[in-house]
Structure formats: C-alpha cells, structure tokens
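Removed: one protein chain of the complex. Kept in place: all other protein chains.
== chain A ==
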Amino acid sequence: MKNAVIGNNKQKANLIVLGAVPRLLYLLQQSSSSLELRTECAVVLGSLAMGTENNIKSLVDCHIIPALLQGLLCSDLIFIEACLRCLRTVFISPVTPVQLLYTDPTVIPHLMSLLSRSRHTKEYITQIFAHCCKTPEHQTVLFNHSAIQNIAPLLISPSDKVRMQALKCFSVLAYENTQVSMTLVNVLVDGEQLSQVFVRMMQRDKPIEMQLTAAKCLTYMCRAGAIRTDDNCIILKTLPCLVRMCSKERLLEERVEGAETLAYLMEPDVELQRIASFTDHLVSMLADYFKYPSSVSAITDIKRLDHDLKHAHELRQAAFKLYASLGSNDEDIRKKITETENMMDRIVSGLSESSIKVRLAAVRCLHSLSRSVQQLRTSFHDHAVWKPLMKLLQNAPDEVLVMASSTLCNLLLEFSPSKEPILDSGVIELLCSLTQSDSPALRVNGIWALMNMAFQADQKVKVEIVRALGTEQLFRLLSDPDTNVLMKTLGLLRNLLSTRPHIDQIMSSHGKQIMQAVTLILEGEHSIEVKEQTLCILANIADGNTAKELIMTNDDMLQKIKYYMGHSNVKLQLAATFCISNLIWNEEDGSQERQDKLKDMGFVDILHKLTQASDPNLCDRAKTAMQQYLA
C-alpha cells in the first residue's frame, strides 16, 4: 500500500473509498500488532494525509487524531515519529479544526515531554504548535505548559527546519499577548537574550521567511510593551527589515506580510513613522503594490496572471494599511503620501472595491489622511472623496462604518470645503440613524459628526439637526452609558446654543427639556469634563436674551451654580463664574434686577472671594463680573 500510494492522489482516494483508513487505524491501535506493523500503518496514513483536502477530511472523520495521539504514548521513537509526522500533516491542513489538539488536556504536556526526543519530534511538534495556536486561549494553554522554556533552545538547533518552526511558534505565541511577550524578553538562549537571537535571524543573508518571522516576533513583543519602540533592535533592525520585505524583490506574499507587520509595528509611534517614511523610498515603493496584475503579466503567461490576480487585493489592502499607519500623526508624511502618484484616485477607487478588506483599508487610509487640515482643504476636495465615502456609508458592515463615519467627522469640520456638498447630500438623516446604533463607536461618530456640523452653522442647519435627531433621541444620548457619546452630545448642544438668536430660538422651543437634562447631569455622578461641558452649556444659555430667564427663574439651578463656584476644581469654578457673569451683564435688559437677585443670594460675596483666587483666569473672570456691579 505504501508504495502504491506515494505521490499518487488517485490511488490515495481509491484506498480511502475502499475503507482502508479504519482498518489501518485498527491495526495501528492493536497492542498485539508488532511495532513494525504499527509504524508502517502510521506511515501509510501519513502518506494518505499528504493528498487532497478531501483525504484529510476523511481521515479526520475516521477519528485519526485521537488514535495517533494515543499512539504517542508508545515508547518506541520510530513509531512516535511516524505518528507525529502524520499528525503534523493533518493539523497544518486548513480543513482540520485546530481545537482537536486541545480536547484532551493531557496532550499538550505530553507533546512538550516528547519535544526534545529527536530532530524529527522537534520539527513536527513545533510545526503543530505553530499552526494550532490561533486564539488567546491556545496561547495560554501552551504558555502554561512551558512552551517558551521548551521551545527557546530549539532556536539555535543545527537543523534549519527546527529553527524555523520554533521561530514561528514564538511569533504566534507573542501575537497580542503581553504575558508571553513580557516573559520572552527575559529568556536566555545559550546565554544570549532572545531579542538578540531574533536580531541575528533577521540578518540579510538568512532565508527571507526567517527574517520576516523574526521581525514579526520582535514587532509583537514591542507592541505588547515588552520592548521599547526606541530600542535599537526595533529602530535599527526590525523596522528596516520590514521595509526590505516591502521591496519589489520580495514575493507578493512576503510583501503583504511585511507591509501589514510594519503598519502594526509603527501604528502607535510617530518616531517610527517618521523613520519609516524616509527609509528606502518606502512611500513610493508602496505605490507599486497597486500595479498588480501588471499589463506585462497578462500578456506573458497565464499562470503569472492568475498568481497576480490572487494577490492583487491583498497587496492593495496591505499598502492602504501601511499608508494609514504612516500618516496617522505627521503632517509632512501625509503630504508625501498624497503626493504619491495617483494616490487619491487609488483611495477613491479602493473605497468602492468589491473586496471588503480593501474597502476597509482604503477608508482607514483616508481617515488617517483626513487628519490633515491642508489635505482636507485641497486634495480631499479636488477628488471629491466625500462621494464614495457617502456611498460607502449607505450599506456597509460595522467595521467599515466606524472608519467611514470617523472620516466623515473630519470632512464635516468647519474649514473643510467638502462640508457644504456633504450637507446637501442628506447626511443628517444618516448621522442621526448612526446615533441609534448598538455600537458605541458608531454612536460616538454619529453624534461627533453632528457636533462638527453644528459648529458655527446656519440657523437652518441647526434647526434641521434638532428636527432630524429629535429631542427624545437627544436626551437619550445625554444618558448614554458611553462617556464619549455623552461628551459629544453635550458638545453638540453647546454648538447648537451659540449666537444669541439661536440660543433664544432653541431654548424657546426645547428650553424645558434642556434645563431638565442639565439639572440631571449636574446632579449625577459624572466626570469633571462632563460637568464642565454642561456648565458651559448653561453659560451659553445665560447669554441668550430670553433664555436667561430660564435660569433666573430656577432657584435650584442658581444654587447649583453657586455650588460649583465654590468647587475645588478650577475648571468648574471658571465655567460657573462665566455663567453668572453672563447673567449679570450690564448692557442688557433687566440686568439690574438680575444683579439684585443674585446679590441677595450671596453671589457677590462669592465673586469677591474669587477675585483673590490663585488661578489668574478665575481671578480675572471674577473681577470682570464684579465690575458689572460697580458700573
């Protein structure tokens, strides 16, 4: 059988159909079988597993995994190696559920104990671990069974394969795992720090796969906080290594992985972004990611075209991700990116690509660039990016919506020339519907965009916002469990309540509810920032002509203001004082009566006291208010 099936998928399928697998498994499991026989069975099964995915499915359906795992308990090394080899082949197939490795809790510790038996056990077991560690739970199981201590020595194994698989284990173990990463930095291999071992594996004469995987390990350790971003092994080794992986000389798969890893590495660190932006022409190098399939490949050979097509989406999304990461903080880098050939056109077409991964990455890139005032004013407007963006917002999955709406927030900033056309496209309804989403991120973005839109807006726009949102929804948002939502809603209110006519107009129609909401927030358990924002709203109300009265007639509210004037936090004192200052302002109708009433309530004494405050702003504000009485 063994000789019949080697390299012959058809024969393998035939044997499986004929029911060879259960029989082989039976012989393999019989303790009465000779070791030679059991070993041969494992070898044949291993050969069957080398076939098609369907073969693997059949084997897994016949419960080959528990049988082989059971076989590992045998003491014979040759037999164990045959079982492991078959297990390895089964587990690295995408059709095998990795969970099967973890079903029996004794398996992982047993594999750990077999690890150092031979070169083959090392290679097969590390390869199984590298493929079957997909979730934080898997990481924890392996970590708890001393995976790090057991695998670390294999990094200096004389066998290339063993070293490579061990390295892969570390990359999957460390990914987004602080515990593993923190442990890794303290591991010594033959007296050398693990990070230095990884650095050596990134040397340019090492196989590309090894360089790339070592760079991933260091990237994950860095992102988990185990290595500082300004450590030489990151700044002078990992980063340049990843940039090299993006070069045209590398395979398409490597370029995708390289760009994604690099994007991840430098996402939180502007210094790394700056260095990467001028390393090896990275920004223009990435432009090449959009040139697949190339016109040449289409003509020369069909295989290449197929290959290019397969990777084209991956390449584009990786490039967008990397651009997004590069441009997330530095204005000069953003400029450099937008000036790259056809960049804005590429983003625009990326936003409407069929692949969701590309759309998401494109909108991330757009979002990153939209943090630039200059780009908002120029390239964004020139290329009318708002159009595909609005289209994207109509019917997209949440993760795309979050990015797109966040980008929209920036496009709706007051100085953005895109603001007008977006308003005309009926965006308000859309944003209002976002505020009703279950996702806090979407609610924040929806209300944030409305807030930006309301800033120094026309009366008409403000009225439209209030109408579309509805006071009920507005007040629901004011009690939103998410502080960000609450803050942005208060911000929206504040922007709505600016300039006197608008204040009076809105307060005359919604005064009661607004005053209620303000009261509720001031009485509730909220952060200083929230209360400050609320007091600012109150100060705006106090600036209105008619709206003032809503406060003056509300003694409870006045008491609250008084309370905050004496608060221990200067910011709250300042906001409350501002409010009083607006109420007693001289040149307005009825100012005398208001001054008298507030004097009677003891506000003058407080203001007097505040003129002695140590904070200069507060002191000035109190003095200005006092002058109203003196005039």
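Note that in this section a residue touches a chain if its C-beta (ideal position, glycine included) is under 8 Å from a C-beta of that chain, and two chains touch if they have at least 3 such contacts; residues count from 1.
Note that contacts and distances are computed from a predicted model.
The UniProt record for the undisplayed chain lists the protein name "Ran-binding protein 9-like", from the options "Red chlorophyll catabolite reductase, chloroplastic", "NCBP1 protein", "U4/U6 small nuclear ribonucleoprotein Prp4" or "Ran-binding protein 9-like". For the chain left out of this panel, the touching residue among A:11, A:70 or A:279 is A:279.
The residue from A:66, A:136, A:153 or A:240 that touches the chain not shown here is A:240. Note that of A:203, A:436 or A:459, the residue touching the chain absent from this view is A:203. Within chain A, the residues in touch with the undisplayed chain are 203-205, 236-237, 240, 275, 278-281, 285.
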